[in-house]
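One protein chain is absent from this view; the other protein chains keep their places.
Chain naming follows the written order as A, B and C, and within any one chain the residues start at number 1.
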Amino acid sequence: MKILFFGQLVEVVGTKELIIEGITDIHALTSSLHQQFPLLAQSKYVVAVDQEIVSGNQHLHENNIVALMPPFSGG
Amino acid sequence: MKILFFGQLVEVVGTKELIIEGITDIHALTSSLHQQFPLLAQSKYVVAVDQEIVSGNQHLHENNIVALMPPFSGG
Amino acid sequence: MKERTPKNIFIQGAISSAFIADSIQKHSTKTDIGGHSIFLGQVRADEIEGKKVVAIEYTVYEEMALQKMHEIREAVFAEYPLTCMHVYHSLGKVAAGEICLFVFTSSAHRKAATEACSVLVERIKAELPVWGAEILEDETHQWKVNQ
Partner (left out) sequence: MKERTPKNIFIQGAISSAFIADSIQKHSTKTDIGGHSIFLGQVRADEIEGKKVVAIEYTVYEEMALQKMHEIREAVFAEYPLTCMHVYHSLGKVAAGEICLFVFTSSAHRKAATEACSVLVERIKAELPVWGAEILEDETHQWKVNQ
């Protein structure tokens, strides 16, 4: 599954994109990422699955694209 | 006393400027003008004395400049 | 507060897009500005009893308009934290499709510029002694009425 990072999260994680396998829902994904990148757990972000923002948990498929996005600051 | 006309009032009166003497207040002025230009009595306008809009009557001096202004339509 | 003397806001004929661009460009040195709000009035080719408006011809009571604009400018500067304020209004003939009013406000944060721009447009239309005659395609005219 493709995981995308944006803004300051690119610096927190050290990459714009990760491929992670064997993850079945958002909670499992964020737990795993927080363990791997402790600073991420302290960062504010929302999760989008296939470009739709998701609040709460949701089942994930291997072909979903998951984005972790810090607060927007365009304009 | 100098009387200025603007917008459609220039067409009603036929001139942009009149000099009238012996007039001592606004009511006397407008009565005299309405008599001379009957269409003016049917026109909507406000009066400014020395560039200040005046509502109601007011004493006039020979060196005042009186403007008759139809509704503004700038912009 | 800084004293501001009445400025001439009137331009003969239409306001060109090059003039507007130039006015925007001049603000690039003012690096405390975060937002600009611009309103442009454009002459509409309205149809009046089957005849199209081809232009508006503007006349003004200039001394009074400049004094009134000065008062409006001071009041808006006093109410909103603006960096800049520019107002230009056409006189004479402006063809349909051309720009006849250019109101331009700038501030550190967008809210002041946006609100001040709206207030200026409303006050300019309501309070400046300016008159527009809508010239129709058969060369007759009728007097514009502001909403």
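Here is the rule we use: a contact is a pair of C-beta atoms (placed from the backbone, for glycine too) under 8 Å apart; a residue touches a chain by one contact, two chains touch by 3 or more.
Remember, predicted model here, so these are calculated numbers, not experimental data.
For the chain that does not appear, the touching partners among the shown chains are A, C.
In the full complex, the hidden chain is touched by chain C at residues 17-18, 20-22, 24-25, 27-45, 96-99, 106, 108-110, 114, 118, 121, 147. Within the complete assembly, residues 4, 6-8, 48, 51, 67, 69-75 of chain A touch the chain that is not shown.
FYI, only the chains that are shown with their structure count from here on.
Inter-chain centre distance (chain A to chain C, centres taken as mean C-alpha positions): 49 Å. In chain A, no residue reaches two or more other chains under the touch definition. Shared contact sites, meaning residues of chain C that touch two or more other chains, are absent.
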